[in-house]
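All protein chains but one are shown in place.
Showing chain A:
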Amino acid sequence: MSYELRVKTMTEKIIIAGSGGQGIMLIGKILAQAAMMEGKFVTWLPAYGAEVRGGTAHCMVVISAEEIGSPYIDKADTLIIMNNPSLSKFKARLNQDGLLIVNSSLVSLSASAANIKKYPFTDIAIKLGNIKVANMAALGCYLRNKKTVALKNVLAVIKEMASKGKKDVLKINQQALQNLLVADV
């Protein structure tokens, strides 16, 4: 049988971690949907422990131009960390040249990485009027730093998801997402 061999390129491995209720799974799903729209290979793997609101939650997203082996990530290219326990759990799992995105509103522990971005996502969300959109602010920060998927596709996915709900929900999510795209906070 014919089997095309390609050099490993264009693979982005992202671990998103925080507490239950922060919308961790959701931003993973949005990235996955956007990648799918772009015709890329993508896997989304949730941590499905006995997670509850306030407990820990994480998901792993792999986006690639080629077929994906393991959806489970040993070493991530990007870590998006939304609270303290998640930082302790995953900080050793970042590639040497990886990108670390930290929610400084809730993370007090010190973190270091080759490429580190710290923003108060939770505070940004509160200022916008809904604490729940902290995840979108983090996603916006990620998209500013890595062009894994196009912003317009992410916006389209959010619109599709939110169309079932209220219009103001869509608006505040878009605001949160674009907050960090426009300017430094």
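Please note the rule applied: contacts are C-beta pairs under 8 Å (C-beta built on N, C-alpha and C of every residue); 3 or more make two chains touch, one makes a residue touch a chain; residues count from 1.
Quick note on the criterion: contacts and distances are computed from a predicted model.
Chemist: Assign the chain not included in the display its UniProt protein name, restricting the answer to "Permease", "3-methyl-2-oxobutanoate dehydrogenase subunit VorB", "Actinorhodin polyketide synthase" or "Electron transfer flavoprotein subunit alpha/FixB family protein".
Modeler: In UniProt, the chain excluded from the picture bears the name "3-methyl-2-oxobutanoate dehydrogenase subunit VorB".
Chemist: One chain isn't shown here. Among A:Thr43, A:Thr122, A:Asn135 or A:Thr148, which residue touches it?
Modeler: Only one of A:Thr43, A:Thr122, A:Asn135 or A:Thr148 touches the chain omitted from view, namely A:Thr43.
Chemist: Which of these touches the unseen chain: A:Ala32, A:Leu100 or A:Ala125?
Modeler: Reading the full complex, the residue touching the unseen chain is A:Ala32.
Chemist: Can you list, in ascending order, the chain A residues touching the missing chain?
Modeler: Touch set of chain A with respect to the missing chain: 1, 3, 5-8, 29, 32-33, 36, 41-46, 48-49, 67-72, 74.
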